[in-house]
Structure formats: structure tokens, C-alpha cells
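Complex shown without one protein chain; remaining protein chains in place.
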Amino acid sequence: MIKAAVVGGSGYSGAELVKILAGHPGVELSAVTSTSLAGESIAALYPNLTGVVDLSFSAYDPALAGGNDVVFLALPHGKAMTLAPALKAGGSAKIIDISGDFRLPPALYETWYGQAHAAPDLVDSAVYGLTELNKDAIRNADIVANPGCYPTGVILAAAPLLAAGLVDGPVTANCVSGVSGAGRALSEATQFCRADENISAYKVGGVHQHIPEIEQMFSRLAPEPPKLVFTPHLSSFSRGIYTTLTMAAGISSLAALNHLYKEFYAGKDFIKILPAGIYPAVKSVAGSNYCQIGLAVDARAGQVIVMSAIDNLVKGAAGQAVQNMNVMFGLDETAGLMQVGLFP
Amino acid sequence: MIKAAVVGGSGYSGAELVKILAGHPGVELSAVTSTSLAGESIAALYPNLTGVVDLSFSAYDPALAGGNDVVFLALPHGKAMTLAPALKAGGSAKIIDISGDFRLPPALYETWYGQAHAAPDLVDSAVYGLTELNKDAIRNADIVANPGCYPTGVILAAAPLLAAGLVDGPVTANCVSGVSGAGRALSEATQFCRADENISAYKVGGVHQHIPEIEQMFSRLAPEPPKLVFTPHLSSFSRGIYTTLTMAAGISSLAALNHLYKEFYAGKDFIKILPAGIYPAVKSVAGSNYCQIGLAVDARAGQVIVMSAIDNLVKGAAGQAVQNMNVMFGLDETAGLMQVGLFP
Amino acid sequence: MIKAAVVGGSGYSGAELVKILAGHPGVELSAVTSTSLAGESIAALYPNLTGVVDLSFSAYDPALAGGNDVVFLALPHGKAMTLAPALKAGGSAKIIDISGDFRLPPALYETWYGQAHAAPDLVDSAVYGLTELNKDAIRNADIVANPGCYPTGVILAAAPLLAAGLVDGPVTANCVSGVSGAGRALSEATQFCRADENISAYKVGGVHQHIPEIEQMFSRLAPEPPKLVFTPHLSSFSRGIYTTLTMAAGISSLAALNHLYKEFYAGKDFIKILPAGIYPAVKSVAGSNYCQIGLAVDARAGQVIVMSAIDNLVKGAAGQAVQNMNVMFGLDETAGLMQVGLFP
Partner (left out) sequence: MIKAAVVGGSGYSGAELVKILAGHPGVELSAVTSTSLAGESIAALYPNLTGVVDLSFSAYDPALAGGNDVVFLALPHGKAMTLAPALKAGGSAKIIDISGDFRLPPALYETWYGQAHAAPDLVDSAVYGLTELNKDAIRNADIVANPGCYPTGVILAAAPLLAAGLVDGPVTANCVSGVSGAGRALSEATQFCRADENISAYKVGGVHQHIPEIEQMFSRLAPEPPKLVFTPHLSSFSRGIYTTLTMAAGISSLAALNHLYKEFYAGKDFIKILPAGIYPAVKSVAGSNYCQIGLAVDARAGQVIVMSAIDNLVKGAAGQAVQNMNVMFGLDETAGLMQVGLFP
């Protein structure tokens, strides 16, 4: 059994980790920390866990790295990088960080996150955890930088065309996130009466911190990486990120496009390439680790449209983190992750 | 492995059965029938099953009873009773019927369902499948009449007080169902634009066909069974039934009430009695087979209030059907049913 | 033109007042106060008012009572009673208070609101503003205590039977409120991810502060007033309160019941008695000042069921406040209040 701890278990991604790990056949969940709720029952905050998880939140302790095989960090951006060095020093546990703290080189991090990086030495050794695209490196990683939710949806949708060198010009990415993407922190924007029956864009104009993360992977995948024009939106569902990519690409046959994607993702259990005329939907993957990808060609306008749907808390956060853990510890990549989307 | 078939797999309860059985470690799903969709892929109708269930719908054939250990009937009321006799004749498969066809004596059935019963001889041998209250009989049943969704929520909430002989006068049951309770058939009432942001009562005034089913169990549980005043409502969520019972009962201590319920349901894995001041919520059990029960005493008015929450498609239909199958075949009662509620 | 000010315009009820008064043909809206947002544009907080209301929030000033004909108080409970005496002293403006501060005698207030009343002398002169039941007194009132949202729905539904002396035994009231009923204050319970796809009871067991307000009106209406058993719920819609009353009543003909209600509410423009078999729905009245009432008889159980639907922010708060203003100033009772429900 792999002994695991979750640091920062009171947020939505942390709680999803707790839920997945509690049902994982190869994991023993030893501790879930929360600074503000230490001592309180987890099920009191997440009533779906009543009778499922009997743990209470505990206080954070760097010694967790000594007593566990893996420590998941599910903290707000800027927090994980302050804890990681002591954790590394405290024991041999592998670290999987769900925040943005280990995804970018320190200089780029400072530009986009607005603060200096607190552990620049550790960034070098961190491996970017987009499992389907980086599995070999993840296998041997000590620190995994788990991808952001938008990057997961965008990069998985774009990768086959990028890798084939077919993208010509900027990639326009319109993404719509469910409200859980904004986290559990109380805010006006996430109040039911404001978020319900609504859609609105935010952080428009090339300012979202996920842009450099996406472009960094574009650079690794494509010989001549395109610019990204990224507009995120928030709409009236709890879970899911829907991505619609529009780009000029040197491919005008839908059948050829479909073939390209099927080849690229052959053997990847969680990626589902949909047949012509069928498009992804976030409800189809809610609660699951799947990513559905749909394809279309606009011959009139000389453009290709690629859509993807993921659950932002699962494939976009906790689920992919466990997928990475499975890879790091030599388990079946799908262990504990076979939940099917809740539909209807 | 238990070999299982689902007759009528295109409706919401049937599809939920398919989803649960596909993930059940002890079951091989051999066939899913649909008269209208025979030949079509199940995943085309239920896109969450893409890559999970590769079967197509097949045509119904009474020979299913010969090649399977268990046949689930997930058909509209009035249909199951016309198929069951030939199924019984065609083989030794056990039958679990999700419709209302085998829950009531033929005369009562005719009164409430508005048609004569087509297989009155089989009704006698059918066992009412409210697992927690009828497990011994279910173990040896050849036909199980799986309970209705409202009856599951109401009876589980009332049973401990009824069995203790403490209920004095009518039980007022106000229930709110999610829209999936109305089934997949297209109707004005289940259109998004009408069902969204809404709540409305329906079948008000003692006319809902679940009333005799509930009162029948009240009679088996209580020495002097109370009348039921039942008002169902439909509101703006997909899954769940919320039940609020109000009744005069000879108990004025909340602690004693809580103790009564905990004792009654001791060892029942799927029933969760919540502590004082905590009340059930349908979102806490969405996608799971759990039933959460909350308790309160209104000393001013001399009344007890009991609330329950279930997922109507799981504990209220497909999940309980699988729970009954587990009991009938000597498996662990929770096998294949450990999904946790999707929250948030 | 009636000159009006709104004190506490940043909450949902206050904003709804601003919206209604801004479109009222006989009103000039002079000021909208907010302690925390003074100086900020109202439309920045309520973007539906962009280009409709150009005012900014101002700081509170008791001199408002001098320069206005009417001052609406849309403050949290416990606040209005501390401001009202200075307002009364500061000018001749009539006061319409939307909070619970002037609805109960001081002793009862202290019991249910947990604090001593700060202006007991003013309570005596306050008139309870359930317009349809108290119009003559409202006409000459200086202070109107605008009813609570639940009381409006429950009392309007029960009044004809109570006034006819037909209710026998307790009235069971199950009410379901939209999330706006919980106000704009940030809380875990009103987060989208928790409130969406959900229903849950709260303040169960005779503890909600609206109970004495309702029973007080029961006492004025009925010779032998019944006890109230009140269970409030929160569900997944923004606006609306749905009330389902169950009670033993000496009337077994639905036609007679319908006649009783039509007679009682004859000439009341905002009360709509629905025909047999048609039941209210909150979406039908969302955004409007209407109250729809539906009726049923359960002959089996000897009970009557009465349902009502209102918009909690309109007929349950701001709309009824303006209706009362219309009465107090001799305008047509419906002036500024003819918005039709937003459906679909």
C-alpha cells in the first residue's frame, strides 16, 4: 500500500483528492491537513464523505514527508513553494503539487504570478505532469507539477496538430469553466445568485496566468510554436472545462484529422476521440478522469476547430494527480480512477 | 461471475443499471435491450459511457432468461407484467423489476394504476425489495419488486418510528424530486426552460400511485398504521429525492430519537443517521446508493420531523436493484455500489 | 412625484427596491445608502442596472427623513430599530421597514431574535404590511412593518380557510426558498457549488424566526388559531418561495374550496387563484409581484392542501413594500408593479 497525505484538503481539489484516494485500492490515506479547520471532521465540510472518510483535518507538519510515500500539495498558488523545501528535507516522500508553483521557470513565474519564486532550485527538478504527454519523465520524478485545469484541456486538444507541425498562425482558445474552478474561497462571483443562469468572460486580453504554461508546452510540442489567444469564461455548472480551439491548420479532411488524433492518443485510456459530428460535453465527463475530444473542419474559412471536455477537479486537478502517482509508483495508470461520468 | 441482462436500457434507470453493472466486479453484462433503439450504440445515447460500455442495444428476447442468472426489467409501468410470465417460462434467471408492476396486490394495482394486472399469479411470489427492511425474504426471492423512488425515501425515514409504535395520526410527507424522476420520455414539464429555476407540486390530493405502496409497508411495520398525506414536487436538479416527514409521535427528546434510528439501522451500510442539527441534502448523495436521514423535534407543536435524501436513480432505483442482486446471489451487499456522492 | 430613499441598497431586497422605484411612474428616487459601498456606483454591483440607474451609493444620514416623502429600510434584522427613532425625529417621511424589526411585540421579538428591542415605543404604531389583509390600516400608517418572505407565502395561502374558521388542528407548512432568500452576504451555503443541484432543510423543529410572525396573523384571522409546524428548505433557484400547507379542514369539495378563495381575494389584483388541477410554480411569478395559489383536497386522508408561489424579493419583500407605499400615498395599488414573470 502506498501511504499518502494531502496538504490543504479543505479546498475543492483537495477534497476531490481525498475522495479519490479513499477509494483507491492501492493507497492508504494517512492524513489530510487544513490550517483553518484542523481538528474538524472532513465529512462535516464535505457531507458526501459522511460514512466514507472518517478522518479529521490535521495541522500541517513537514514530518509528513517522512511517514508517507507521497505528499499531495493542494494549496493556493504561492503557498506550495514555501513548504516544499522543508518537505523535501524532512523525508523521501515524492511530491505532487496541484498549484501553479512548479510549472514555470522562476523568471516567468514572477512575471505571471506577481511574486518572486521561493524555491527556484526545486523548479528545475519538477516534472510537468500532463500524463499522456510526459509519462516517461513522470515515472522517475521526485516532484511533479500537476497541470492547471485550462492547460490540461487546451494542450490535450492541440497536441496532435502541434506535434504534426500543422498549425499555422495563432491558436484561439475559448474556454468555459464551471464554478468549482474558482475554488472554495467565498467571493461575490461564486455566489449562486450571481453565477446561476449566467456566463461571463474574465481575465480577458492575454492576462491569465495559464497562458505561459500552455505556450511552454506548445514550444515543446511544435517546431514553430503558435501564439495563444486565450479567453476564459465562467458559466452555470459546477464541474467541467470546455475548450474550443480555432486555428488555421494544414489539414482539410475531417477523416484525416480524426485519424491523426486517434493515432496520437492510441493506448491512452482516458482520452476519447469522438466520431465525426459528435462533440464533447462537460456533463459526459463530470466526476470522471476522461477527456473527450471532438473535431471539425471549416473548409469555407480554412480553419480547424477542436473541442475538449474535462472535469476540472478530476482530469484538471485531483484525478490527474492520482494518475501521475500511479505512474510514479508503477501501478496501473487507471487504478482508482475508473469512475464514470454522472449523466444524467 | 453473475451473468446479467437489462431489459429496457434506454431509460434513465436502465442506463444507471448499465453503468453500475459495467463497473461491478462480480457481474458480466451480457445484453441491454431497447425496442426503439435496437442496433444503436448505448454510448451514443449516454455519452458518459463512451469507452466504458461498448455494447449496443439489442432487441428483447424472452430467451434472455435462459442465458442469464438475473434479468433486470427497467420498463415503464404496465410493461413488465406482460413480459414476466414468458421470461419465467423461458429459463431460471431471477427477475428484478424496477417498475411498479409487482409491488401491489392485483386489486390495489388496478385501482391505482388504472389497468387490470396481467400476471396476478406472479405477484404473490414477488418480494418487496426494500433491502434494509426485507433482506431475509429477498435472499430467497425469484422475483423482486424493487421499490419506487418516493417509497424508498419515505419508508426508510419513517420505519424506526413506525416499528416502535410511536406514530400518532397521519404522516405528512412532502417530497421534492429531481427531474430525472420523470424519466427520459420527452415532455413539456421536463424541458430545461420549464424545469429550470422552478419548483411545483403535482399529483396533489392523495392521487399518486406510490401512496398504496408506502401505506402497505406502513401496515407491515406498525401495529396501527397511520394514513399518509403525500405531496410530490418537482424542482431544478437532475438527481435526488428529498423527503420531509411531519407527524405527531410520542417522543420529545432529540437524543432519544437519534438513538432509536441508530439502533434500528445498526449495520446497514447505506443508511447514514446524521447528528443533531445536521440535515440531509440531495447533493451529498448524488450518484451514490446512500440514504441520509436527519431528525428534529418541534416541542412547541408536539411534532417530529424526519428528513431523508437519496439519489432517485441509485438508491431509488438501479442501485437498490443491484443491492438486491447482491443479496440474492450471496455477494457482499455493497459490491459495485461504493460510489461516493458527487460534491461539489 | 413621491420622493423616496432606500437605506441599505446593497442587499438583494434593497437592490430590488431600487429597480422597482427607478421604473415607478410616480416616484423620484433621491438616494440609496450603503455604509460599506458609499461612493461606488450601484450599477457596478448590480450590472442589470447599467444605464438604468445612474446613482451611486451614499452614506446614511438621518436627515433623509426630512427631504423625502418615504424612506425604505432594507437592512439586516436588528439594524432598522436602531435607526428608526432618529429618522422619525428627523422629518415627516413615512417609513417602510423590510426587516423583522417592527413585526412583533418587543417581548416576542426578544425571544425569537435573541436581542432586546431598541425602539419598543415605535413598535406599537407600526402596521403589519400584508397589503391584501390589512389595507385600511396601512393607508394611514406612519411606519409599515413589511412582512417576511415566508410569512407572505404562508399567510396568503392560509387566510381564507382561517377566516372561515375551517382549520382543525395544526397547519404543516413546508416551504422551499430560492437562494436569494439567504441574502447577499457571503456564506458557504450560498456558494454556487453547494447550492446548485441541491435541496436541504434548515432551522428545523420550530426555531425559525418567522414562526411567531405567522402565528400572530393566524390569531388575528382565526377564532381558534392553529399551531404552525414550519419547515423551511433551500433549493437550486435564485428567486421564489414555494409553500405547501397541509391541514385538516372542514371542507371536502374542491369546488367549494376554490369558491371560498376566489371570494376572499375578489378584487385583489396580485392574488391569482388557479383552477382545479393547476398548481403554482415559482418560475411563473419570478420577477413579478403576483402570488399564485393552488388548491387540492385529499379525501382519503381528510386533509386540504394549499400551495402558493411568490417571488421572495418582490411580493416577499420589495414589491410588497412598494405596494404598501402606493396604498399609503393614494396611488393605484399596482403602480410600478406590473412586471410579468420571466418565463421561460
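Note that the chains take the letters A, B and C in the order they are written out, and that residue 1 is the start of every chain.
Everything that follows uses one rule, which is that a residue touches a chain if its C-beta (ideal position, glycine included) is under 8 Å from a C-beta of that chain, and two chains touch if they have at least 3 such contacts.
As the structure is a computational prediction, the values presented were derived from the model and not from experiment.
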| item | value |
| --- | --- |
| Residue in contact with the excluded chain [from A:Ser41, A:Ser56 or A:Ser235] | A:Ser235 |
| Of A:Ser99, A:Asn134 or A:Thr246, the residue in touch with the unshown chain | A:Thr246 |
| Options A:Gly91, A:Pro120 or A:Pro344, residue touching the unrepresented chain | A:Pro344 |
| Positions on subunit B where the hidden chain makes contact | 12, 179-180, 184, 186-188, 190-193, 195-197, 236-238 |
| For subunit C, residues in touch with the removed chain | 12, 19, 22-23, 44, 46-52, 180, 196-197, 238-239, 269, 272, 274, 278, 281, 283-288, 290, 292, 338-344 |
| Positions on subunit A where the hidden chain makes contact | 170, 172, 174, 176, 178, 193-194, 196-202, 204-206, 211, 227-229, 231, 233, 235-240, 242, 244, 246, 254, 279-283, 286, 294, 296-303, 305, 307, 309, 344 |
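Please note the rule applied: only the chains that are shown with their structure count from here on.
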| item | value |
| --- | --- |
| Averaged-CA centre spacing for the pair subunit C and subunit B, given as whole angstrom | 38 |
| Euclidean distance of C-alpha centroids - subunit A vs subunit C, Å | 45 |
| Gap in Å, rounded to a whole number, between the CA centres of subunit B and subunit A | 36 |
| Shared interface positions of subunit B, touching two or more other chains | 196-197, 238-239, 281, 283, 286, 344 |
